[in-house]
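Only one protein chain is missing; all other protein chains are in place.
Letters are used for the chains, namely A and B, taken in the order the chains are written, and counting of residues starts over at 1 for each.
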Amino acid sequence: MRLTLHIWRQRNRNDRGRFVKYEINDVSPDMSFLEMLDVLNQRLIEHGEEPVAFEHDCREGICGCCGMVINGVANGPEKGTTVCQLHLRHFRDGDVIYIEPWRSRAFPAIKDLVVDRSALDRIMQAGGFISVRAGSAPEANTVLIPKETAELAMDAAGCIGCGACVASCPNGAAALFVAAKISHLGLLPQGQPERHRRARAMVRQMDREGFGACSNHRECEAVCPKRISIRFIALANRDFLKESLAPSEATSGKAKNAKK
Amino acid sequence: MNLAPKVPSGPLEEKWTRYRSTVKLVSPANKGNFTVIVVGTGLAGASAAATLADLGYNVLVFCFQDSARRAHSVAAQGGINAAKNYRNDGDSTMRLFSETVAGGDFRSREANVYRLAEISGGIIDQCVAQGVPFAREYSGYLANRSFGGSLVSRTFYCRGQTGQQLLLGAYSALCHQVTLGRVKVFARTEMLDLVVAGGRARGIVTRDLVTGRVEAHAADAVLLATGGYANVFFLSTNARGANATAIWRAYRRGAGFANPCFTQIHPTCIPQSGHYQSKLPLMSEALRNDGRVWVPKLKGDTRDPAEIPESERDYYLERMYPGYGNLAPRDIASRATKRVCDEGYGVGVSGRGVYLDLTGATARLGEDAVRERYGNLFEMYECITGEEPWKAPMRIYPAPHYTMGGLWVDYGLQSTIAGLFVLGEANFSDHGANRLGASALMQGLADGYFIIPYTLGEYFAGAILEKVSPADQKFTEAQKEVEDRVARLLSVQGRRTVDSFHRELGAVLWEHCGMSRDAAGLRAATGKIRALRGQFWEDVRVPGDAADLNQELEKAGRVADYLELGELMCRDALAREESCGCHFREEFQTTDGEAMRDDGRFCHVAVWEFAAEDREPARYVEPLTFEAVKPAERSYK
Partner (left out) sequence: MHRVAEFYRSTPGKKFVTTVTGAVLFAYVVLHTLGNLQIYFGTRMLNAYAGLLHSVPGLVWAVRFVIALSGTLHVVAAVQLTIRNWGSRPIRYMVQRYREADWAGRTMIWSGTGVAAFAVYHVLHLALGSVHPDFVPGDVYHNVMAGLLVLPVSIIYIAAVVLLGLHLYHGLWSFFQTLGWSHPLYDSWRRAFATAFAVGVVAGNVSIPVTVLLRLIS
């Protein structure tokens, strides 16, 4: 196969960046997209040029490292796949492909296709957990969880934190990521005590990081490699509204009044 | 080299309890005065860091990925074992223990394995409490499935994402501690050396992968939880970034390296399809529950598998190992597969493949049931190969997957360097010469949540630790060495890419130190690897500079270490003149091709000590004694 690639090259955060065109003409349809970039990079190195920096690790669609925007779509033309799982058989001989990094104010550029997604970690740190000390957990089967609930929680928990939702959203919103986290823990009985507080804390951090707001465009769902549903955005909104407008007395900061 | 395993006295069942009840403790007020470095945020590292921080220690955490959540543990699909006996099918701590010891072909330390089995149930409790969405029955109880190497159903799972979900549990606990200010995470930071001062591990030297800054960090203890080194083969099921650098640098600083040649070759991976391939994705072993493995009875049969009638199929695992059939342990299944392919029965273009057939299960259980169990695995297969496993059997072939070898540790997970603890896949672990499915996740979490909190406390309580700072000579020296090495890698400016060396190394190891080994091959491999290493330092080309994100430079450092480790693997394989578990020496087999163990000479852990550059390392042994389960011939027939 022959492909023409226009790849975003940017030396570092301060560099302005530009597209560079590469012709590649001996790739096979069975290659993954990243393997195609490997081939290109080997060639660049041999010619004394700097290879294209891109992130990858597991190469089986689970670590969430490898995102990039391919011809205007986060993670490329195949639905429900990461770039490492995207194969060239989904392209045609002679295609022209634009490859760009995730673009978002909250994801500062690092180099070429690599961006800094630590904003997502900070959102998790704000509340994406159930506080439980090692050793204090009750026997696992003492809490029964209906299969449907567990499955729904698992649907949300499937998020691999790749950031495609942010990259694809016309508003650069992180709503799907945050909602998936809020829902995963909020749906489970174990997550109830901190449920609403968690929603509020995570949303607050999300806003601080400079993401856009959700306008319900549904673009995130369409590019999510794990096909996480925007239903979770609705569920998370519910938790957030509840905690913000009608918090339980205990978490509203007014509990002390009850002592009077 | 002092290899005292420090196993507590008393009956096997009471050792751990006794240890816990008598271990010296650090006063709660004092814990905040100790700083612990944890390298690695996989299951072992993240769980350890979160738990230690929760106890009150100051914890510094390092990982090379951009987020702690992306450690390679995310890739585990199949599940995690625990002796809960929820199925009432005869499971118990004792059974999990004895199966693991036998599965490891009697090359692991009994007391450690028993402790692992004993702790296993608590891990599930902990993970459920953290919100890990394990699969459930309609009644709301936890579901189980069976896994290779066992006759009971004790594997807990989250669809095909068990590792990811368990890691999210540990990572979220870590996040909580970050918020509380007790943990500081250094992501995109690679450990490039260990600092030993006053005979104790007191810090590490790291390189910030974005700015290139090399820096020393001081602490009171160092925990390595940096995962396995199966990536040494270049093509493996591991993540591309998986590396041995951390443990290799520790080895060079004096930590004993145990059983380096014990590498697990997983039977069910997607076969290689081209020279450009970068990875051999694993198809979870769980597929063997309902799938049957076969090859055509006719050599070089190129018919469409669907057209090959039952009578012309050889279900070779069922034929050779009727007791376990398709659930035979990994080493056994992989070797059988290699054998049928070597004999010319393999399928696919390269002839390096066998069928893993779930079409029968689909007909028997219905497509829905099969989809629920394996849907995501099927999708993955289809996505990679472009073929549909619903209609035709999948093609699979063994691939390097896991390393039982690693840094030697005592019962308290302490290496031969005081204050250096090793957790998870990075240590030589509890799996002997072969690991059973779904037990690595168990081990990583046991180490992190339940073992290290006690054993590290004991170390601190018993040690007098002088104050150290990154400005001390030992630190600045180590830092200088790292800087020099980085500069050296960049200065070669030869003609070959790092990957080309890595591929070549992998090919040599796969050929001579893979599924079967022999003395001549291993000797040849040692020579080849040494020559390749020489070439590497003369002809490698690392573009770019040091003060920047430079992925080739990262790879170069890792491959340089692999080029040393590869040689040690061959050396270890050569010295172990027996066949056991994954380690199959052609010279030591029974007439029907089964492994022949030599308990008289090799019932021990082989531990290597680094000598000076290009001097022969020394081999020491920790003898293994078995009280509860007597070494027997492993039989899955």
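Quick notes on this structure:
Assume a contact is a pair of C-beta atoms (placed from the backbone, for glycine too) under 8 Å apart; a residue touches a chain by one contact, two chains touch by 3 or more.
Small disclaimer: the values here were computed from a predicted structure and weren't measured.
Looking at the complete complex, one finds that the omitted chain is in touch with A.
Of the candidate positions A:Leu88, A:Ala173, A:Leu187 or A:Ile228, contact with the unshown chain belongs to A:Ala173. The missing chain, though absent from the display, is touched by one residue of A:Arg9, A:Arg197 or A:Arg238; that residue is A:Arg238. Within the set A:Gln42, A:Asn71 or A:Ser131, the residue that contacts the chain not displayed is A:Asn71.
Touching the omitted chain from chain A are residues 6, 8, 17, 19, 69, 71-73, 98, 100, 103-106, 168-173, 203-204, 206-207, 210-219, 221-223, 230-231, 233-241, 244-245, 247, 252-253.
Basically, only the chains that are shown with their structure count from here on.
Between the Cα centres of chain A and chain B there is a gap of 27 Å. Those residues of chain B that touch chain A in the complex are listed here as 47, 50-51, 54, 65-70, 72, 74-75, 84, 86, 121-122, 124-131, 133-142, 158-159, 161, 163-165, 168, 171-173, 175-176, 178-179, 185, 187, 210, 239-241, 273-274, 276-279, 281-282, 379-380, 383-384, 386, 449-450, 453, 495, 497, 499-500, 541, 543-544, 548-549, 551-552.
Those residues of chain A lying in contact with chain B across their complex are 11-12, 27-28, 30-32, 34-35, 38-39, 42, 44-46, 48-51, 53, 55-65, 78, 80-81, 85, 87, 89, 110-111, 114, 116-118, 120-121, 124-126, 128-141, 143-147, 150-151, 153-154, 157-158, 160-161, 184-185, 188, 190-191.
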